[in-house]
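The other protein chains are all here in position, but one chain of the complex has been omitted.
Order of writing sets the chain letters: A and B. Residues in each chain are counted from 1.
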Amino acid sequence: MSRIDEITRYIVAEFAPDIRADELDADYDLLDNGVVDSLGLLRLIGWLGERYDLPVDDIDLAPEQFRSVRAVDAFVESALVKGPAL
Amino acid sequence: MIKWTDEQRTLRAAAAELGAVVGKDHLERDATGTFSEQGWALVRESGLLGLPFGAEYGGLDADLLTTMYVLEGLGESCRDGGFPFSVTTHVVSTGVPLQRFGSDELKQRYLPGVCSGSAIGAHAISEPDAGSDMMAMRTTAVLDGDDYVLSGSKSFVSNGPIADTFMVYARTGKSGAPDAITTFLVERDSPGLHVGQPMGKMGLKTSPLSELFLDGVRVPTSRVVGKVGAGFLVLDHVMKWEILLSFVVNLGEMEHRLAECVRHARSRKQFGRPIGSYQSVSNKLVDMRIGVETSRKWLYDTAEKLVARKAVTTDIAITKLVVSEANVASALAAVQVFGGYGYMTEYGVEKDVRNAVAGTIYSGTTEIQRQRVAAMMGLG
Partner (left out) sequence: MGDHLSGLIDSHAKGTAVSFNGADVSYRELRALVADALRVLDGLPAGRPVALHVRKSPESVALVLACWAQRRPFLLPPADLGTDARAALYRQAGCGHVLHADLTTVDTGEPADEVPELDGVGPMLTTSGSTGLPKVVPLPHDGIDRFTDWAAGAFGITGGSVVFNYAPLNFDLCLLDIWTTLRRGGHVVLADQERAVDARYLLRAFTHARVEVVQAVPLFYRRLLEVADGPFPDVRELVHTGDAMPPALLARLPEFFPNARLRNVYGCTETNDSLIHDSDPTSADPVPIGRPIDGVQVRLDGGELLVRTPFQAGRYLDTAIADKWVEVDGETWLRTGDLVRQDADGVFHLDGRADYQVKVRGVRTNVQQVEQALQSHAEVADVVVLAVPDDEAGYRLHAVVRAVDGTRPNSLTLRSHCARLLPRTAVPSSLELTADEFPRTTTGKVDRKKLLAERV
């Protein structure tokens, strides 16, 4: 399973359980449409940090990075490229 | 079980020594609601205020766990509960978000003042109409040229009357959206910023608190801390630190209180026997002990998880709830163990009850913490 699929599945399972993963468009605005609220954002960031071993506490986080599945995937990509910072 | 190094123990001993001195005239200051200027001068000299911050800014570069261990020592020795609260508020309100989210320029400009204590920090989050719900805040920040213009009012600003630097959280986006809030660093002498009169309160009377009014305060875009719209994430980070640092102080207080109660229960006699030999008293002491141990485990376990980059949102909420409630229970039990003396102001035991109640309210009430845990479990 590709990373973007995995992210999609997590978001669907946690925040929109009534839909199938293939119904969530990668560009769907998760924030403006209220799928992910403020606490949901913390859950999502927590999950990403653990799942991909990201140094989320060292990255300059902004909600923009979690606006859509595609944005989340790009966030993970860039965080991985930077490598685990200390 | 964490094994503390000699260096860590030395730092804690220094903090304990400081706390004992600052706490000396705590009853008088509690009665008049006076912040200890002298204590602040001492704590500045000690370097304690720069504990978790980089050496390049004048800090001690201590890690989170060391910082907590040292503050626990301060709590254990300092009978003035409001003073350590002002200390932790200073550290977490401005230093912590600057270190994590601040631009290099902001760090260079403001972190040295945080570390040295020359500029006292505060943060302005809650509002009269929004309560604990930061997403409901009405204070707005509107971009105008190179400045944001802040308008609104903030309630319950700890350190407000003595602060030089405020972290103000204001709305830059759609109300209710997770990206609606932005964090601004605002200097006290900014035109349009008004600090209200110190407000009377039930406990933590020596830590001054006020309202803050922002009447078209212009803040340069360079003083945005973190990205625009990231205020909620900044605050989440700050709250983790605030809860760990301010409640580890409570842990120290509970340890001291337990020791005092045990000493009293073993020495005071009734009907020819030490009162501690009566089960009704010993049960209370055992419960106090359980409270101390549970709080210690939650505080340090959560801190270790945070350092290990684990998701701790749920742990933080549980820690906050467990320690604040244990502190209230411990303070009430102490009043009962000390009987009539516990009830009298001059023995300083009843004041702990008033101080402890504050802990169940600030940084999100017990109810909010429960709801947060529920939300993290995917419930509603």
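Operating definition for what follows: a residue touches a chain if its C-beta (ideal position, glycine included) is under 8 Å from a C-beta of that chain, and two chains touch if they have at least 3 such contacts.
Because the structure is predicted, anything quoted here is derived from the model rather than measured.
> Out of B:R9, B:K174, B:K297 or B:K310, which touches the unshown chain?
With B:R9, B:K174, B:K297 or B:K310 as choices, the missing chain is touched by B:K174.
> In the complete complex, which positions of chain A touch the hidden chain?
16, 18-19, 23-24, 28-29, 32-35, 37
> If the hidden chain were put back, which residues of chain B would touch it?
Within chain B, the residues touching the omitted chain are 129-130, 132-133, 135-138, 174-177, 180, 365, 367-368, 370-372, 380.
Convention: only the chains that are shown with their structure count from here on.
> Can you work out the whole-Å distance between the CA centroids of chain A and chain B?
Taking the mean C-alpha position of each chain, the two centres sit 31 Å apart.
> Which residues of chain A touch chain B once you look at their complex with the stated criterion?
Against chain B, chain A makes touches at 14, 31-32, 36-43, 45-47, 49-50, 53-57, 60-64, 67.
> Mind listing the chain B positions that touch chain A in their complex?
100-101, 135, 174, 177-179, 226-230, 232-233, 236-237, 306, 309-313, 372, 375-376, 378
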